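First the structure, which I've put down as structure tokens, then a few questions once you've had a look.
Every protein chain of the complex appears in place save one, which is left out.
By letter and in written order, the chains are A and B; residue numbering begins at 1 in each of them.
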Amino acid sequence: MMRSPEDRGLRESATFDRAAIAAIQAAATTGVYDIRGWGAKRRVPHFDDLLFLGSSMSRYPLEGYRERCDSDVVLGDFHGAEPIHVQVPVTIAGMSFGALSAQAKEALGRGASEVGTATTTGDGGMTEEERGHSDKLVYQLLPSRYGMNPDHLRAADALEIVLGQGAKPGGGGMLLGQKLSDRVADMRTLPAGIDQRSACRHPDWTGPDDLTIKIHELREITDWKKPIFVKIGASRPYYDVKLAVAAGADVVVLDGMQGGTAATQEVFIEHVGIPILAALPEAVQALQELGLHRKVQLIASGGIRHGADVAKALAMGADAVSIGTAALIALGDNDPKYAKEYDELGSAAGYYDDFQDGRDPAGITTQDPRLAARLDPVEAGQRLANYLRVLTLEAQTLARACGKSHLLSLEPEDLVSLTVEAAAMSRIPLAGTTWVPGAGTRDSD
Amino acid sequence: MCGIIGLHLRDPELYPRLGPLMVQMLQGIVVRGPDSAGVAIYGDRSRCPEGQAAVSLLNAPEDLAVAVASELPGVEKVRVELVGETTVLTAETSPEMLASAVITVAPESRVVGIGEDMVVYKGIGNPNDLAGTYRLQDAQGWQGIAHTRMATESAINAEGCHPFSVGVGVSLVHNGSFSNYATIRRELQRGGISFDSLNDTEVGARFVASRLAEGDDLATALTALGDKFDGFYTLLVTTEHGFAVVRDEFACKPAIIAEHPRWVAMASEFQALAMLPGIDEAHVFEPLPGRVYAWKR
């Protein structure tokens, strides 16, 4: 058997590593950039770099399996609309029918509804499957306006105006031809099979002054009944959150750079935006300065995996979190049972990110009827519900250990940072110290 | 991000009505910029008497009059008026001399407008309230501009208010955001121009002022700005000679111009123009992308 390059004493370049060499080779061959799904794969400072300070002598824990720790959150009551009351502080992020199969959308609705939380549409309109199976459905208004329909506005439980996404702040998505099936194309008013390049800017407004007027129009159309969420990709969240609130948002959704996408340029996914760990304190500061923290709710997303991430996000000041990639994994994405098929696609279970090409063995990110039929919406929905319960139970376990009878009683002081960079970004002191590098140096012009 | 109004009166019979017309116009742009508002008024001789200079200041100390007068040989009296956060000094001298005397006496204060015919006011708060503070209703004159602000990437304070007035009688208001202003600011700084703020609009104002100082007319200076500045913007620039509007090539930020034999007006939205006398007969149009529109007195 041939020995590996390392065993033979060969040295790989740190700069031109194998991934960089492969990317150059691919670019030279095809002449177009790489488009893929998933989110950023590089390591960035994250919630892993924070730890909770459990109670001991100076503070008292709640009984971990018995005493009550509530998890419900009311979203969107700031301007007097009919708010969404979720039972767990984890919602399902916007993912389009088109990016996902109808079965996957249905499964998301089933799973979320079972635990009393909300799902979100995506860049492709509202399907009957998701409205039918989601008790609480947030309807997105996106730059492309695919399938935008005032009947759906009125049928939704909240509206979400999307300015950007953590995977690609400032960019539009793509839906490549193999996923633009007849039904998807019809919903988007596009010729079937073309490569759809989504708009990155709304067609009828730019900036917060126009957005103020746009939100007013949407409130008028829906008779002021629907909460209005504004979703931003994390890049300049301190300003963007203030402006979203100034424009009239009830809820701000903040998506960090680790947030996923169905299909975007690799260069965008890996090189634009800031991690949720860095974005969240900026957003919270903005709300606090406005005196509106916990009045205008903040939903954080981008890289939420387990209950510790949920609890840390809430402790840092989010009112809820949103999951996309993790929800797909719960449904069955990257399941090892399809290992052989992933290999045949040139990928592997646990690595598969080609959501753009529609050949997902798990039947989730596809419009191929044969593949989509593999996903049983009932069973997948049950898996998602199980996962959402675990997220909540884990968050409650940590909160009780910090003496909290509601998840929203968590606060930054319950946390310490493990690394200097995490301390600087999260503004949570380095463990064992009171030190926050760079604290208080925001330029205040 | 903001609202803009500007009114350039051609018919002297309307000069006494400048203030009331501007108050009505301002109401049409309050929603666009609820944080703060600034105004520049041209030709109100009760505010800047004929033959005198006016300097508008922020952060001005009290009791400036005597100290400033002592720096100006031959000037008997410096008049000081407090208008909200803005302090206006007038004296029988040149605008440059007056500004220089103020800076000598009160280096901590910030000059936000100098002119022989123009007075600038800035402040934070609801624009309708500020109109009262500035006594806008009482204003007379031949030209005025106002700006309501929704701050984007800089703080809400009087310094961030538009108009940015950095040359004698020149005022600039902006809706949008420049995307390469930091580079242009560095270039201007290398050329010896200093800045008061990190605001993108100040870069536009300093650029225009520097071109005017080099002898460009207003239209030429704005054409040069269009070649240089990237991003989304609608600009209204006024001088003691005229009035000009330019939008970037993408032309996303709104702008409407109305031209009438008795006046020329520009606003972010039509509702700011709706009450102008004779609006029904005016030629109302949107400035084309990238084109400079200028009117001279």
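Criterion: a residue touches a chain if its C-beta (ideal position, glycine included) is under 8 Å from a C-beta of that chain, and two chains touch if they have at least 3 such contacts.
What we mean here is this: contacts and distances are computed from a predicted model.
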The complex's invisible chain, by UniProt name, from "ABC transporter permease", "Electron transfer flavoprotein subunit beta", "Acyl-CoA dehydrogenase, C-terminal domain" or "Glutamate synthase": "Glutamate synthase"
Selected from A:S71, A:S101 or A:S144 as touching the chain missing from the view: A:S144
Sole contact to the chain not displayed, among A:D204, A:E289 or A:D343: A:D204
Touch criterion as defined above, residue of B:V105, B:A224 or B:M275 at the omitted chain: B:M275
Absent-chain interface as seen on chain B, which is shown: 28, 251-252, 254, 256, 269-275, 284-286, 288-289
Missing-chain contacts mapped onto chain A: 30-32, 144-146, 148-151, 153, 174, 176-177, 188-191, 194-195, 197, 199, 203-205, 210, 213-214, 216-217, 220-224
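Criterion: only the chains that are shown with their structure count from here on.
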Rounded Å distance between chain A and chain B, as computed from the means of their C-alpha atoms: 43
Touching residues (chain side chain B, partner chain A) in the complex: 1-3, 31-35, 150, 152-155, 159-160, 175-177, 197-199, 232, 252-254, 268
Footprint of chain B on chain A - complex, ascending: 201, 206-210, 212-213, 236, 239, 243, 246, 443-445
